[in-house]
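With one protein chain held back, the other chains of the complex are shown just where they sit.
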Amino acid sequence: MSQIAQQVFNALQLGSFYALIALGYSMVYSILMLFNFAHGDVFMVATYIGYFVAVGLLGLVAASMLPLPSWALFVLTLVLTMFLASFVGILVELVAYRPLRDAPRASAAITGLMVGIFMETGVLALLGASRKDFPALIPPQTFQLGPIYVTNLKILTLGMTLLLLVLLYLLIHHTKLGMAMRAMSFDYAVVPLLGIPMNTVISFTFALGSALAGAAGILYGMSYPVLDPYMGVIIGWKAFVAAILGGRGSIFGAVVGGFMLGAIEILVAATMPSTMRDLIAYSIVLLILTFRPYGLFGEEYSARLRL
Amino acid sequence: MSISVSSTPFRRSLRSKLQALRDVPVGSWFLGAALAVLLEWYIGPALAYALGLGQIPAIFGLSLILKKPWLIPSVLLYLVLIYGLPLAVMARLSAGLIRRLEARLSTGVYVGLHLVLLFFLLWAWSSADDYRLLVIRLLAINILATMSLNIVNGWMGEFSVSVAGFMAVGAYVSSVLMVWGFVNDDVFGPPVFPPQLAPMAFPIVLVIAGAVTAFSALAVAIPSFRTRGDYLAIITLAYVFIVRSFFENMEFIGGPRGFMNQPEVAGFPMVFFWTVFGIWVMRNYVTSILGKATNAVRDNESAAEMMTINTRAVKITAFLTHAFWAGVAGGLYAHVIGYINPATFDIRRSAEILGMLYLGGLNSITGSLLGPVLFMFLSEVLRPFQLLKWLVIPVILIYAMIRRPRGLMGFQELRIPFLERRRIAREEEKLHGAAGD
Amino acid sequence: MSSPQLVVENLEVYYGNIRAVHGISFHVNKGEIVAIIGANGAGKTSTLRAISRWMVKVGPKTRMTFEGHDLLRYPPHKVVSELGISHVPEGRRIFGNLTVWENLMLATYARKDRHNLKRDFDMVFDLFPRLAERRNQKAGTLSGGEQQMLAVARALITGRRMMLLDEPSMGLAPLLMQEMFAALRQINREGTTILLVEQNAHMALKFAHRGYVLETGNLVLEGLTMDLLQNPRVKEAYLGG
Amino acid sequence: MRRWLLVLALLLGLVLAAGCGGQATPTQAPEQETAAETQQETAKEEAQPAEQAKEIVLTIGFTESRTGRLEVSSGRQAKGLRLWMKHINEAGGIKLSDGTVVKFKEASYDDESSKDRVQELYTKLITEDKADFLISPYSSGLTDAAAVIAEQYGKVMLTTGAASDKTYQKGLTQVFQIYTPASRYLTGAIDLLLTTDPNLKKVAFVYEQAKFSTTVVEAAKTYAEEKGLEIVLFEGYPSDTTDFGPFINKIVQSGAEAVLGGGHFQDGTTFARQLYEKQAPVKAVVLLVAPPEPEFAELGDAALGVTGPSQWEPQVKYTPEAAKELGIEWYGPTNEEFVQAYKAEYNEEPSYHSAGGYAAGLILEYAIKKADSVDPAKVKEALDNTDVLTFFGRTKFDTSPESHGLQIGHEMVYIQWQKDDQGNLVKQVVWPKEAATAEFIYPMR
Partner (left out) sequence: MALLEIEGLTHWFGGLRAVYNFHTRIEPGEIRGLIGPNGAGKTTIFNLVTGYYRPTEGRIVFLGRDITGKRPNEIGKLGISRTFQNLRLWTHLTALENIMLAYYGQIRYGLIGAFFNTRRRQEEEARIEVEAMDLMRMLEIETYAHRVVSGLPYGIQRKVEIARALATKPKLLLLDEPTAGMSPAEMLETMEFIQFVRERFNLTIWLIEHRMKFVMNLCNWIQVLNFGEVIAEGPPDVIRDHPDVVRAYLGEMVEI
């Protein structure tokens, strides 16, 4: 029993990362009908940004120029990183997707992949081969909840993810930009007729997705501390799978898909020979998509942003 | 300003010269290239030594230029002397002869002759340097894989990323069969058949490997009945993950440690033959009505159904053809490299082949040739840039995609004048025949 | 009004290399209701879209000015937000996943005169009391007529100088249609110029002051609607001979 | 017309001949030339020994992974190798008995951590850059791919950063391994554990599913079973695993007293950290690759007590005296000299990858000196007969035909992260006893 509870916690943590990153794919998809294949690398760059922000702030604290308790430091890092990361997304859209707005979508996918490779190599070239170890913003602690052990990081990850999801919900439902995003996902073309500049909404969506990836990056960096320029590749593809699994363009779907992929992976690893993880996890994905060809929450040939 | 005015006559003469060269038939170019290769073979090393290049520059000296810029004049001189001049002169001189030949030969013989010439040409060129030999074999394999992918992504308009998975299946199946059959190996024990037979058996093994790959591709072909676009893309992605994980768990063939000891049967002739054969078969398919039905499925699936096209059969055929040839490409790859492991066939390999495909252009045989050639050429030439290479290549590709969103040769084919003339002649004949009735 | 509010000269519209509108010229005066009628595929919708710079490409010889501004220099969202031309597209195109209220709020996105919003909302709900009743309902669940009302209401809030209406009567039951046109007339009385495109010729000509008749991308007739209604040529063009 | 046909036929014939001939004797022309040149030179030397010393510059070919997942360790290895090259060239090269001075230059490429690139590039190194001797790329997978090529061309290749045994069971003749092979990577750890705690019974193996680590743990498993240990868990994890929760839970459930395994740096670090966070009640943790890396210290308390096998450590004291005791020769700089030179050159702590790179060069140097020639066959023979102690440890190659080139002299050392008097994390060598700098702390926490 405690075993299961423990695994549930593990799955929720992993699922949080997948969900936060999958949201970036899903939101962009819902308005542009386009998968941002550079998103995994946006996540990587965002994590590096987070690293520098964290190191910088810790430096300031150490030099006692910034007397902040650790939780405030964490929040400050998170907010700053999300803000900075959003520009990465905007830039990616500007370079890789805007010039190809009317081109076949597959071409945009290729430029996305290329931008991803560019970012990987760029980070490698700028920062060299040395590994970055994400600083511990919050001293790790382990709690015992009945029979299960939970680290404060796990709780933080889960709590932050839920908080961000709630904020995202509020943003999408109670701001005009959020309404515009939802409107655009329903009927892309008609948006300019309401006097809404389409490019602003698109940039905003990219920014939002990247900011979430930035948050995921901080949480990820704190949980799995070593950063390298290729860290975004696999997790990016997996979050992409999660986004599709939930149903493309569905925010709710992306979140559920993310948590589900996390759960499948953890449970397979926990109950079966773990070398079979990918084999079984992706066979499940394949089966789901064979029998529910439009994902769990997707609709046939439509993209609706829902929550 | 004055320069441009004064250069105009020069330009004009240059243009007329270029125009003259443009009319030169392909065969003459091949002859010219043959002369260049011969020259390189016999006097290349000496010339290169004399020019201070040390040895014949592997890929037209381009990577040498980047590495040692002070050698640029020497490299240029070498290129002009060994390649440029003989090529141009021979091409011009033999043009008349080839044209006269053209008139007498049937299309099949004509094309066959060209292929034979091309084969020996490439063989001779690449044999001058083993590095070239390896690169050209890998290039041929990439061309085969790209062309097969083009059937699904280009002609049928899906977005499949499973090519690495197909290559993995083909590579493993062929490797296991060859090692089991013809090699004394610590896993499979002594060879089942006499090892001398290996080169003869290899084509059969490749066909089996292709067939097994095609069978495994049913996992993505069947969902394609109900799913299109992005969901199908994910299914193909899942296929890559599944295949990789599957081979990692196959302990008896090395698991993640990989599998080696493949006999050396994939020499240049073998690879060349399979590539040409594969392209020929796929060309036949996509130009037939059965194959063009993939286009109908892409452009408008519902209209295709009404026009009696069995879209399910079309989808299955397209995927299985893709898988078969990607499997063959994988089998060739395994025997060229002589060592494979599951990590060789990860999603990055798919991405690379996708890059080649979209650079070259969808729905185009020429594009499937051009994409890999350009991509590998860039990749080899920019090697001296080291790390920066992977900053430069993406930028070039992004630029290319922005300028030509459908790829360089998307939806077009290079028209070979001779074949064009034949086609026109055939059509005129048909018209006359019809009029005569 | 000395000079017309909207002047269109030599309008050509292309889809790919197919020409949908073959160089037509017309004008709309301030405060007028002008109808463009014609059969399916005559180029009516393309004409409207060209004016709001939305989804179509115009030919090189085309000139369009609105209150002296060169329309060709405005991207679509600025045509709405800066010139005050609102466009009710064919097929309503309301956002079915948003509530009625959200649909209307979204229309205020680019408006700078926040202080007038309340007045406009009041007017809209005055004109279409049903929308007020259903303000928290998802727009996708409204009936066809209510959706059409919402589309018009949305356009009213985005811009009040001129309203382009694409087939406002399509798919409306007679009673609703009457209601709709009454509302439009009310809007016109309050100063909004209306340019509408209709297949339903009787309807349109009864409602408008002036009319133009389009036939396969060419302007074949124009005049006061009373005259047009009498003209046998109209029936011919519209009913297809 | 006829004349033309004749020319054409001739041309075709020649191309044909060239094409067919080419396959039989690749790179005939150019290679003959250089080979002849070298021979001429050597011949000249031999004929006129009194004349002024001739200088030969040998090309050492290798690839390094500048892009792709393996870049860090690979970079260190290349740095070590370059340092060796700098040292030997600054020292005036190797002086052969005939007065020839042998110096070295490098030819290297970025292999992008990819196997087909490795093959392409080693072919290029051999045929284009005329590399005389080869050093392997980093990692077993890439090395296997490179070995295929080295063997094909009969070029001597010293492998470093590649510990797989299997490579040497394929009948290779030209490849020589510097590292202790994977099969002996963790066996010492089992000795260490059993010596410290004879009552130890239950061990768990949790390892990365990759070529190297799989080989290591499979060999260690056999060894552990021989020693009477009970393997309560034997599980691989995919290379990209970030959450070790499931494995840690399994470990806890299995009641394992010691955990062995890991894979590469990334996963090993994460694994160690999560073991700590979950407070897994194990008495010893032995992980591959990650613990010896200096960055492992950044884990803080999570690093404490973690043990790892290492090919070499800065504190290890192999000395000329030790060589004398063993009855073999000592060669090259001492450990301190190497460490200081490396720090001075690159401003960072050397890791065992760095040392491995340096040692590969050093052993080559030693073999050339022994062979007193640059002739590959003679150097190969010298390598076959090598038994030498360097700062890196002992080097001796298996010469039996079934596993030629396998390293049989070198031993692993085991390090453990401990706290010094000031409470700083330090790496201590705990095994073998002879080289130990501190006591093994057991249980770890």
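We call the chains A, B, C and D, going by the order they appear; numbering starts again at 1 in every chain.
Quick note on the criterion: contacts are C-beta pairs under 8 Å (C-beta built on N, C-alpha and C of every residue); 3 or more make two chains touch, one makes a residue touch a chain.
Because the structure is a prediction, the values reported are computed rather than measured.
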- Query: If you put the missing chain back into the full complex, which of the shown chains would it touch?
  - Reply: B, C
- Query: Which of these touches the unseen chain: B:S148, B:T317 or B:S350?
  - Reply: B:T317
- Residue of C:V13, C:V88, C:M203 or C:L221 in touch with the missing chain, whole complex considered: C:M203
- Where subunit C meets the chain that is not shown, the residues are 16-18, 39-41, 169-171, 174, 177-178, 181-182, 185, 199-203, 206-207, 215-216, 236-237, 239-241
- Item | Positions on subunit B contacted by the hidden chain, ascending | 281, 284-285, 288-293, 295-296, 298-300, 302-311, 317, 363, 411, 430, 434
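By definition in this document, only the chains that are shown with their structure count from here on.
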- Query: If we look at subunit C and subunit D, which chains touch each of them?
  - Reply: A
- Message: What's the farthest chain from subunit B if centres are computed as the mean of the Cα atoms?
- Response: C
- Message: Of the pairs A-B and A-D, which shows more C-beta pairs in contact?
- Response: A-B
- Rounded Å distance, subunit B centre to subunit D centre (Cα mean): 36
- Item | Centre-of-Cα separation between subunit C and subunit A, whole angstrom | 42
- Specify, in ascending order, the residues of subunit A that touch 2 or more different other chains. 120-121, 124, 273, 275, 277-278
- Which two-chain combinations qualify as touching? A-B, A-C, A-D, B-D
- Parts of subunit A lying in touch with subunit B, wherever the complex brings them together: 29, 35, 95-96, 99-100, 102-111, 113-115, 117-118, 120-122, 124-125, 233, 237, 240-241, 244-245, 248, 273, 275-279, 281-283, 285-286, 289-290, 293-295, 298
- Given the complex, residues on subunit C that touch subunit A span 52, 54-55, 75-78, 80-81, 86-87, 89, 93, 95-98, 102-103, 105-111, 154, 158-159
- Message: Under the definition above, what is the set of subunit A residues touching subunit C in their complex?
- Response: 176, 179-180, 182-183, 185-187, 189-198, 304-306
